[in-house]
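To keep things clear, I will list the structure first and then write my remarks on it.
With one protein chain removed, the remaining protein chains of the complex are shown where they sit.
Entry: chain A
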Amino acid sequence: MTLNLRTKKIYPTGYFIKYLYKMLTLWTRIVQASFIFLATESIGVLLDPCGHISPESPVVQLGSNFTAVCVLKEKCMDNFDVNADNIFWKTNHATVPKEQYTIINRTASSVSFTDISSLNTQLTCNIYAFGQIEQNVYGITIISGLPPEKPKNLGCIVNEEKNMMCQWDPGRKTYLETNYTLKSEWATEKFADCKAKRDTPNSCTLDYSPVYFVNIEVWVEAENALGKITSDHINFDPIDKVKPNPPHNLSVRNSEELSSILKLAWINPSIKTFIGLKYNIQYRTKDASTWSQIPPEDTSSTRSSFTVQDLKPFTEYVFRIRCMKNDGKGFWSDWSEEASGITYEAKPSKEPSFWYKIEPSHTHGYRPVKLIWKTLPPFEANGKILDYEVTLTRWKSHFQNYRVNDTKLTVNLTNDRYIATLTARNLVGRSDASVLTIPACDFQAAHPVTNLKAFPKDNKLWVEWTASNESVNKYILEWCVLSDKSPCIPDWQQEDGTIHLTYLRGNLMESKCYLITVTPVYDDGPGSPESIRAYLKQAAPSKGPTVRTKKVGKNEAVLEWDQLPVDVQNGFIRNYTILYKTALGNETAVNVNSSHTEYTLSSLTSDTLYMVRMAAYTDEGGMYGPDFTFTTPKFAQGEIEAIVVPVCLGFLLTTLLGVLFCFNKRDLIKKHIWPNVPDPSKSHIAQWSPHTPPRHNFNSKDQMYSDGNFTDVSVVEIEVNDKKPLPEDLKSTDLFKKEKSSTEGHSSGIGGSSCMSSSRPSISSSDENESGQNTSSTVQYSTVVHSGYRHQVPSVQVFSRSESTQPLLDSEERPEDLQLVDNVDSGDGILPRQQYFKQNCSQPETSQDISHFERPKHVSSVSEEGFVRLKQQQISDHISQSYGSGQMKMFQEISTADDFGPGTEGEVERFETVGMETAIDEGMPKSYLPQTVRQGGYVPQ
């Protein structure tokens, strides 16, 4: 033991560790093996199903029926106390209705499905263990799909030097893994199958090289879980399905001898060694897009070169070639790479276009002429043009030669006629000469073309015209862009004399207005040019017209606008559209002819804001200009004048008529407005006696006022013995009193104390005086002193007067009278004095017209104005005397003939009536009743 230990001790440490490691590894492996063994046993027990489903892996055709059977194991049935009655089926975790179950026996139950439509269905057989616990017994997956269809359209192609590939149409989708196998065989030998790849089930490429000239039979076999089907067999020689490689190394070279040919050469594909080939050769010019093809019958045999003819000189051509089996079986190869070559030069085939322009600057006897010509297009130049030769001939004798590299030449020519010729030269030769006649200065151009038209078509601008009856050598077409911003820089082209329709070959732009001029060229010189405007393609204007108002009326507005500049027109302006509306109204559109530049909007509403916008239309659309607003006025122009002027005229006419009327009726007016006041001084006191009986019939006014110059005289006596308030009409009188009181200082005193014999104050005195007056009913009014008038000697009479407050009119206060009154006043009523009755001269008409209650007031006013009017009357009388002495004479006669009594009497009679009415109406005591004045006296009542 010790030894062993020793022995063990003598083991090196490293060895011991290695030993332990080995032991540990061994035990680890044992444990792992034991675990795996036990686990496997356990899983085997656990995974042991209670039954199984038959069939295990069904593949069902879509739409077909399917039945599965679940068979339980006896052991399981005993353990879980179940039988086939306890089986229930599930598909994708959904329980299958029991109607689809069939109990076959105690251990087996089947389920049936009709019209399987799901591609993958999980079907499980389940039981309720111990009647409650749901437990899965077994499960299968039902795969559904379709059997393959018969492949159709099988065809093969043999790409040269590659393996043969066959294609077919696999038919409908099967939803199952379907294998397509291409089978092939000779009559004596079968070949290996070619299995189509999963992603390309419609083609397969054989593994072996095709063998030509041996018929091979090919077919396709399609197979999946639901069936296998074979396509039709095709039998062919692979050489008849060959697609050769394209010819290569195609080269092109020209011939100096012939400028119209190019020689092609190529290398054929190797298959050409044992089959015949035919070719397609195509060519085009370098700038062309379409190919021309050599006739196939010319290239139907194997060859490696070909000469292409009938080509244009000095033109670059591009070629390509392809080939196929010459019997037409098989496929065309791909096109070869393109090769190009240029045909050799030839002399220019046509003379250059030739024209001239006479420069505007003339010197004496000479004119600068600019000869211009066009470079020949390549198909006419037939080579590189080296230079141009210009010859100028004057009268067939003297000529000048110019060799020019440019395309223009300016020469100073005399005013004579010249013949200019032009030729173009290239490496091979010269073109024909282009001849142009430059007429003399005095040449008159004539014979223009007619019916000149220009129209766009196929993105070209075509020009058409009708030739004149003269023989035309050629036509010169010139055109330029019309612009307001840049000058017209013309381009030009030449057409043969037989051409009547051509298109402009310049670089034309759309939406530009071109001015096209056609000039016929005759033997003796150019004819008259004709011009027309045209667009290659019209567009809507770039800007719309700017509209403005020219005149705005109450119900109309005249709009005006400028024609659009040609730069923004972009086409022919066909019409304008004016849109106008109010702030809230609908927009109204008006179309206006393009020739107009103004338009009148009518039926507008006055005093309304209008917004106007205007569009100009070409054939391709329109463009609106800026909006413009204006407001219609409230009144039309002259409307106010139309109202005011007639009114004024009417007023003036009325006034004039009134004046005329007044003039015609001046006597009547005078009578009523400022009647002639009888001059009391001319009266005869003797006639005033109250005892003097009336002499006239007062009712006969005509007799009284035959001349109309004599007015009424009234005396009103108002008895103030009643303390009752005054009626309204008399209040005015009261007011009058007050006024008189206020104006007493300058009162004339005629109607007042100044005329009174009594020393008592006049009616303008205080109320105390008035109350004093109430006590006496009658007072002496005046004493007429017969001092005589104009040296007459009157008889003295004493008149008693009532206490009337009726004032005497100031109008009576003539200067001489006033003076007289003053004298009387100064005499303080002691001296005999002249006294006048207040003559009712204060506008008798007014007194008659106005209401009775206003009368006192008018009396007052008259008293103030009467003086003035009296003055006027005096002036008028004075004028009347000067102009109508006869009339005045009549007045004097009447006055002096003491016949104004009747007029006065009549007036008094009316006044009396009024006064009576007032008294009756008011029921007042008639203390101051108007007194009836009879001519020649005054009788107190």
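Just so it is clear, a contact is a pair of C-beta atoms (placed from the backbone, for glycine too) under 8 Å apart; a residue touches a chain by one contact, two chains touch by 3 or more; residues count from 1.
Assume contacts and distances are computed from a predicted model.
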> The chain that is not shown, which UniProt protein name from "GPI-anchor transamidase", "Guanine nucleotide binding protein (G protein), beta 5a", "Small ribosomal subunit protein mS25" or "Leukemia inhibitory factor" does it carry?
Replying inline: "Leukemia inhibitory factor"
> In the full complex, which of A:188, A:289 or A:507 touches the chain missing from this view?
Replying inline: A:188
> Of the residues listed, A:239, A:294 or A:311, which one is in contact with the missing chain?
Replying inline: A:239
>> Considering the complete complex, identify which of A:79, A:95, A:215 or A:563 is in touch with the unshown chain.
In response: A:215
>> Using the document's contact rule, name the residues of chain A that touch the chain not shown here.
In response: 185-190, 209, 211-215, 217, 233, 235, 237, 239, 273-275
